[in-house]
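Only a single protein chain was left out; the remaining protein chains are all shown in position.
Take a look at subunit A:
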Amino acid sequence: MKTLSLSIISASLLAAMASVSAPATATDMKLKHDSEYVIDGKIYGLPEAKVYREEYNGPAVVGDYLTSVPHLAKLDYEGNKTHDVRMDVFSQQVEVAPGVSYSAWTFGGSVPGPVLHVREGDRVIFKMKNRSDEDVVITKPVKNGAPFFQQIQDNPYQKNQPVINPMPHSMDFHSGTVAAEDKWRTISPGETIEFEWIANYPGTYMYHCGTSSVLMHTAMGQYGAVVVSPKDGYPTDSDVDHEYVLVQSEHYLEEAAEGNYIYNHGAALDRKPSHVTFNGHVAALSDTPLRANEGDRVRLHVLNAGPSGTSSFHVIGAIFDRIWYEGDPRNEWYGMQTVLLGASNSATMDFIVPEEGIYKLVDHEFADAELGAAGALIAGPRQQK
C-alpha cells in the first residue's frame, strides 16, 4: 500500500512536471514563423527560401563561428542562438598538391569550405550569393569577415587566387531538415539565396552543392562541414584538450598545361582519383601537423566528403577511446582501431595520446593514403594539469 501511494505521488509529480515543462519547452524552442511546428522537440516547417539580387561585395564568409579547417570555433554562449551566416559561392584557383592547382568551385574560396559550428537547437539564417562571375579575394585582410579569413591568411596552403568561372550553384546542408527543392535550389551568377534551417540533430554534417552534375560540382570542390554540438555535450567534454576538424575528399584532376589541372569526369565516374586529401591538400596536415601533448585527450570530427569513395580512418599508434558515429552522442562506440566512413558519413572520435611522438593520421585504405590521405599529429611532452 505504501508502495502504491508512493508511486501515485511520484506519478502525479511527474505529471505536474510534464504539464509545467510542456509550455516552457515550446517557449524555449523559440518558434519564429507561423509555419513552424515541433515534433519530439525538433522544429520543422520553415518558411520558403528567398531568391533575390543584391549589391554585395563585402566579405564572402560572415559569422563568428565559421573557421577554416582544421579549426573549430568555440561556442562561447549558453543555450541556443540564432546565427546569421553568409557563405558566398565563387571560383578560386587552389593547390591540392605541390605544383598541382586547378580552378575550383568553392564555398568561401577554400576546399573544403569553412567549418560552421553551432549547437543542437540553434537556428541558422543562411545567405549565399553566387559570385562565380567575379573575382573574390580571400587572402587579404577583410573587415567584418568570419575568423575563417585570418586562419586562411595565417596559413594559405592552397595558395588561393581568384578566378572567374560563372556557373549556377546551390547549397545543400545535410544538417538541415527542409524541402530540398525549395531551400537547396540552384541560383544563377549574381543571385542571392536566403533561407533558414534548425540544427535539429547533433553531429558533424556535410554541406555541398547539389546542382547537376552533383558529381562534378562536388569533385570541383564544393563541400565542407557543419559541426552541431549536442545540447548536453558528449560525456568526455570536460577532459578534451584539443579539438580538430578533418575533411577527407577525392580529387579527379588531369594536367592541361604545366601545373594547371582540370577536372576529369571520366576518372570521377570510374572512381579513379588523382589525389585523396585531408583538408584539401596532400600536405595540409604534414606541413602544418595537428598539435597535442602526451596524455592529452584529442577529439577529431572527421567527415568523408567523397564524392564517391570511403575512408577507413585510423591513427597510427592510437586507439579511439570513444566514437560517436555521425557525431550523435547516442551512437557511442568504444575502442576502435579504424572507423569506416562512407561518402558524407562522419564520426566524432576521442583518443588518448599515449606518448610524446608523431601520430600519423591515415585512410587505412592504403591506395588512398598513397594518393595523399595522410597527415600527422605531433605530441609534445606530458604537461602538468
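The rule is simple: a contact is a pair of C-beta atoms (placed from the backbone, for glycine too) under 8 Å apart; a residue touches a chain by one contact, two chains touch by 3 or more; residues count from 1.
In this section, contacts and distances are computed from a predicted model.
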Per UniProt, the name of the complex member that is left out, chosen from "histidine kinase", "Formylglycine-generating enzyme family protein", "Transcriptional regulator" or "Cobalt transporter ATP-binding subunit": "Formylglycine-generating enzyme family protein"
Touch criterion as defined above, residue of A:Pro47, A:Pro147, A:Pro166 or A:Gly233 at the omitted chain: A:Pro166
Hidden-chain contact residue, picked from the options A:Val85, A:Val100, A:Ile198 or A:Met220: A:Met220
Which of A:Gly121, A:Pro189 or A:Gly309 contacts the chain that the document leaves out: A:Pro189
Touch list for subunit A against the chain that is not drawn: 53, 91, 102-103, 133, 163-168, 172, 180-181, 185-186, 188-191, 210-216, 220, 256, 260, 262-266, 269
